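A single protein chain has been removed from this complex, and every other one stays in its place.
Chain naming follows the written order as A, B and C, and within any one chain the residues start at number 1.
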Amino acid sequence: MTITTRFGSLRDYEKGRVTIINDNPRNYVFSNVFEVADTSAPYERIAVGKNFEYVIEAFRAEGDSPWYSAAHDEFVVAMDGEIEVHLVKLDDPDAVVAPDSQGAHRLPGDPEGRKMGRIVLRRGHMAMLPVGSAYRLSAAEPAAAIMQTILGPETVEKWATICQTEA
Amino acid sequence: MTITTRFGSLRDYEKGRVTIINDNPRNYVFSNVFEVADTSAPYERIAVGKNFEYVIEAFRAEGDSPWYSAAHDEFVVAMDGEIEVHLVKLDDPDAVVAPDSQGAHRLPGDPEGRKMGRIVLRRGHMAMLPVGSAYRLSAAEPAAAIMQTILGPETVEKWATICQTEA
Amino acid sequence: MAMSNDTPTITRDDASKDTEALGLDNATGYRAFRVGSFGFRRDEYFAHITFPSGNHVMSIDAFLRALMRDVAWGFFYGTVNFDHVLGTVNHYGTVTMFAGKFNDAYTQAGRDHEELFDSAALMAIFKEMLADWTNEGFDPFAAPMETGLAWGGKNGANPDAIGRERVTAKRMVGLPGDTPVRTDEIGFPVNRQFADVPQDAPTVEPEPGFENEVSAYNLFAYLSRSDVTWNPSVCSVVGESLFCPTSEEYILPIDHGNDRAEWFLQFSDEIDWDVKDRVTGKPRARVKMKAGDIACMPADIRHTGYSTKRSMLLVWENGSPKIVDLIASGEAPVVPVTF
Partner (left out) sequence: MAMSNDTPTITRDDASKDTEALGLDNATGYRAFRVGSFGFRRDEYFAHITFPSGNHVMSIDAFLRALMRDVAWGFFYGTVNFDHVLGTVNHYGTVTMFAGKFNDAYTQAGRDHEELFDSAALMAIFKEMLADWTNEGFDPFAAPMETGLAWGGKNGANPDAIGRERVTAKRMVGLPGDTPVRTDEIGFPVNRQFADVPQDAPTVEPEPGFENEVSAYNLFAYLSRSDVTWNPSVCSVVGESLFCPTSEEYILPIDHGNDRAEWFLQFSDEIDWDVKDRVTGKPRARVKMKAGDIACMPADIRHTGYSTKRSMLLVWENGSPKIVDLIASGEAPVVPVTF
């Protein structure tokens, strides 16, 4: 028997659902990262998971993103397509994002610092976006990704839009 | 590994028990046929199971039993020891036990009829005590048996004595 | 039909015969089935059941073991719970198939579902499902140490295992014209777990002319040669009183909610019974039975059993048609004896 592992993609995903016996579907905060990425603006960082201050953001990579930086590590996982990551070691990270701040911050322009390198992610690849650096993503074709990070000024919460609310 | 199948006997039996979570142990009418046979008079036919008119009787075979007859088949299973069964085809069964009567009836003396034969039962053996016949049991050593029959004049009910009543 | 062949058949016009075998699944090779508005699908590990108010999953080995009993027993007496959600209730001519009917959470949330089927129609589709879903090498009647695995894609079939006829003596095993005693020759060797059980026959000495009436056999030897587990078969009959002994190993594959009192006499070894409320499923008692113990399962419970060492159990049923009426009118007693 041929094994077929089913991954989702922006073009081809199926959603499951919550079937209620005795509960409220909102308690399960159920959404789908491909649907969220597909129906949001490029690089809109939509919270799809939240646990106290921590979030998982889903987004669609398409074209070039702004430069971002955070006062902590972040990790990105490509879920569909190909995403390029550019990293710059910031000369003065604390001047860019406050050291006690949380989440990704958008830089007003290009970062000041040394070029750290370049990564190209395809489906299932995880990259570290290390503290002290700035990063920019780019994708020639629409791609989908998730980010392990902390709720920050760039995080968009629109739960009622993305989640199952009807039993 | 040597297999040992554990049967009980008059001399060597262990009782299980009902462990209550939320119930009354009397609902389970729990007893042990060896204990009942051991603690009753020889050939006292103690009901250990009852389902409407039907019963399972347990008894100790020891020496000779009276002669019995019933207006329906009965079946005896030897549970321990050796039990001899004598059968007589009754000349006039309806004169001995009413045709619509239930359960075993004790005959006042010896039955009138033709000798049908003899059976010797050991542990696990089941014999038919056919309608239209009379039977007598005998055992040189104490033996235990159960009877599949209907509640009758010889059936002794002493549930509170034989059954588990405490949780 | 349950254990007795004399059980009355009460047909009803509103009982559904609407069942359907669906197409083969290309990935697994198994057929799906529609039974009224219930859907049944199997894959490598699971049976997937859908119904209008929900869906359910069971491990396929447990599902097939349960389905095998429901089929072999003709829906038995009362309720056959495949697990805490799915099952059947026998009305003797019609059968209710349900999901969540005897599960507090499902009923309280209104998520339970049930449909009434014509017994023959439901039996036919159940048999088809069992035949399609049972692979070569898996015997749903056998103890786990005696059979292959239920897992995987479609791989042959096992018609011999699932096609066994349930033994129903009319008067007593071994009588002329009745169910024969078991021997090596007719395909019933002694089970490995009963290798030490004496195979001696009783001494039977009929006078001439009484050969057909003076009869006895070794019931324990007969049980030591059973090739199935948790499958009572009638061995002796007094009116509607049915001695249905059986050999038990591992776990009873169903949770049986009898509609009448049911008696157990432990002939050998030991069984632990888990007893729950028949309607809500809440635990009520545990019953440990050792050789010689006799006990009754009340009519308002469900029970499942555990037997490590293969054991001999006498299941004693009352197959009286009058009980069907008492159950229908709600007058059947819950316990057989009060004291």
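Just a few scattered comments:
The definition used in the following text is that a contact is a pair of C-beta atoms (placed from the backbone, for glycine too) under 8 Å apart; a residue touches a chain by one contact, two chains touch by 3 or more.
Keep in mind it's a predicted model, so treat the numbers as computed, not measured.
For the chain that does not appear, the touching partners among the shown chains are A, B, C. Considering C:N103, C:N191 or C:S241, the position touching the chain not shown turns out to be C:N103 (whole complex).
Touch with the chain that is not drawn comes from one residue among A:G8, A:P42 or A:P142, which is A:G8. From the set A:L90, A:L121 or A:A143, the residue in touch with the chain omitted from the display is A:L121, counting the whole complex.
Those residues of chain A that touch the chain absent from the view are 2-8, 13-23, 25-35, 48-52, 54, 56, 58, 72-75, 77, 79, 85, 87, 89, 114-128, 130, 133, 146, 148-150, 157, 159-160, 163.
Mapped onto chain C, contacts with the missing chain fall at residues 43-46, 54-57, 59, 100, 103-106, 144-145, 149, 151-152, 249-251, 272, 274, 276-277, 282-284, 286, 288, 306, 308-309.
Touch with the hidden chain on the side of chain B covers residues 1, 19-22.
Keep in mind that, in the parts below, only the chains that are shown with their structure count from here on.
Mean C-alpha positions place chain B and chain C at a centre distance of 28 Å. Per-chain Cα centroids separate chain A from chain B by 78 Å.
Distance between chain centres (mean CA atoms), chain A to chain C: 54 Å.
Multi-chain contact residues, meaning those touching two or more other chains, do not occur anywhere in chain B. The multi-chain contact residues of chain C, meaning those touching 2 or more other chains, do not exist; every residue touches at most one other chain.
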